[in-house]
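Just one protein chain is left out here, and the rest sit where they should.
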Amino acid sequence: MSILTVEGLDKTFGGLKALSGVSFSVKKGEILGVIGPNGSGKTTLINCITGFVRPDEGKVLFKGGDITRWRPHKIARIGVARTFQVMRPFYSLPAYKNLIIPLWSPRARKEGGWRGGGKHGDRDTVAIDILEEIGFERDSRVPYKLASTLPTGYLKRLELARCLALRPEVIFCDEVFSGLSASEVASMLPLIEKLKMGGITLVLIEHRLRELFKVADRVMALQFGEKIAEGHYKDVIGDARVKEAYLGIEEI
Amino acid sequence: MEILLFGIINSVTLSLTALGFTLVYSISRLPNFAHGALYVTSGYIVWLCVNTLGLNYLLGIVVGIVATAIIGALMYRLIILRIRGMQISEIIATYAIGLAIIEGLRWGGLRGSTFTLPSFLAGSIEIGGIAVDHQRLFVLGSGVVVFAALGLFVKFTKTGLALKAIAQDERAAMMLGIDSDRKALVSFALGSGLSAFAAVLILPLGSIVVETGYNVLIYSIAVSIIGGLGSWGGAIVASFLIGFAQILTEVFLSTQYQMVISLLAIIVTLLLKPSGIFGKQKELDDRV
Partner (left out) sequence: MSDGRDRKERIDRGIKVRSDGLYAVSSLREMLYLSGPRILLIAGLLLLPLLLDPFPYWRRVINILCVYALLAIAFDFLANCVGLVCLGGSMFIGLGGYFAAVFNVHLHLPVYLSIPAAALAGAVVSTLLILPCLSLRGVYFAIVTLMYPLLFTRVIEAFDLLGGSNGITGLDSFPGSYLENYSILLILLAVLFGLRRVLNADIGLVMHAVKDNDQSVRASGIDVVRIKALAVFIASFIGCLGGAYLAHVYMWAGLSLFALDFSIIPIAAVTIGGGGVLFGAVVGCLILVPLSEFLRFFGTFRIVLYCTVLTAFIVFKSEGLMPYCTRKYQQLERWADA
């Protein structure tokens, strides 16, 4: 059951063709990995799907409805969330206050059952609950720490928490594993599984292949803006074109 | 016929006045609100050279252009360089400087309409039965030459290409070894010089009034909004649109409507296509 379908996405920036006829489907509840060397158009793909960049051609369908060229906030409101590769949380605020903004949005208020604008207590509780879900230990007061004091691992989780506050159906994760040590990534994996078990569909754009392959149900490979392979990860990395794209790939 | 002729002349005149502004913005992404001030200042400097220092007119013009370019460069070096990157501060600073210059000139004596610059070529010729003075034709010709020259400069010289590179992607340009600050300095100086150039060409058609500083700024802004901020093609097209519209209203309605045309054009643009004619949608939401 496909929850998100992309058909023939094209995008050109000046002289550079960033996306060329990309088409794929994401099944509800699955984890789809998207891999490809730098410059293959992965981030542009997310941007086009989530409304931050207008594709030149092509369609994006969410649950059957056409959301191509919708504005970013509208797309977020119907349940398609995304993380940013370059995170800029509000450093001067405590971690849980960073979630006020998404919690304030109409969708969070509707889906989360939280009547926004009401007592601060309600909102703060919801924020802390979300952070707990995501792995911020309540006991050691982590949610109350200033975002500027948090290490990268926690910041990545905070970014995911931002998405979760919207109670999304699909989350596009732009390189959530980047910048983390091996052990930090190892502790992120159960979180990803947990999100999947909660019914959220995930699309993970990643460079860290070893870890990605542990959680992804299917994998798609891009190169120079084109889709060059799709399927189970073993098939994808066995594909000749993929091997050529990632010159020197080790046998995993 | 008359409309066509004066329309073209007016349009080119407009595009010349907007030239400096467009150049600086397209390269350093900085709206130079002191543009109008520099325009008037250059005219004043030339006047001073000619009337107070008794210099030869041509020499005075050269001094005026060079002096204005230097002022622009100094402005960049001393003030703007220090606040580069903080958009709010940049905007306020150029605005404040521009105002300070214009009002400073007004206070310093630039009042009334006694300050004039003589035309280069007196007399007029007849084209198709209409009298056109030589100065206007000279402006027309110079405008075309300047734009052509700039086009070539940007396409073919090293500095020109460097400037274009910075305009497209500052970081990438820096990685290639192009000193962005240095080139921004050059663009500021160049832009100021061009404002001066436009001024010395056009001011002889009227008198040097401080209000011109504001009017030039309004026109430059109008042209930029309608044509798309930083877009050369857009600036030229917009100048022609406004230029012709102005002539048409002058002929069929009355002179009062000229400013209104600019206002209406801006509002219409903002309503229909806010990024302007050649504005790129991509530029609206910058970093992702």
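Per-chain numbering from 1; labels A and B assigned in written order.
Everything below uses one rule, namely that contacts are C-beta pairs under 8 Å (C-beta built on N, C-alpha and C of every residue); 3 or more make two chains touch, one makes a residue touch a chain.
As the structure is a computational prediction, the values presented were derived from the model and not from experiment.
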item: Touching partners, among the displayed chains, of the absent chain; value: A, B
item: Sole residue of A:L166, A:A229 or A:V242 that reaches the chain not shown, by the stated touch rule; value: A:L166
item: Contact with the hidden chain (one of A:F84, A:Y144, A:F224 or A:Y246); value: A:F84
item: Candidate in contact with the missing chain, chosen from B:L4, B:I70, B:I92 or B:V251; value: B:I92
item: Selected residue (touches chain absent from view) among A:I49, A:A108 or A:I128; value: A:A108
item: Residues belonging to subunit B that touch the chain removed from view; value: 29, 31, 33, 78-79, 82-83, 87-89, 91-93, 95-97, 99-100, 103-104, 106-107, 214, 217-218, 221-222, 224-225, 229, 256-260, 262-263, 266-267, 270-271, 274-275, 283-288
item: Residues from subunit A at the interface with the omitted partner, ascending; value: 50, 52, 71-73, 76-77, 81-82, 84, 88, 90, 97, 100-102, 104-108, 116-117, 123, 162, 165-166
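We adopt the following convention: only the chains that are shown with their structure count from here on.
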item: Centre-to-centre distance between subunit B and subunit A (centres being mean Cα positions), rounded to whole Å; value: 46
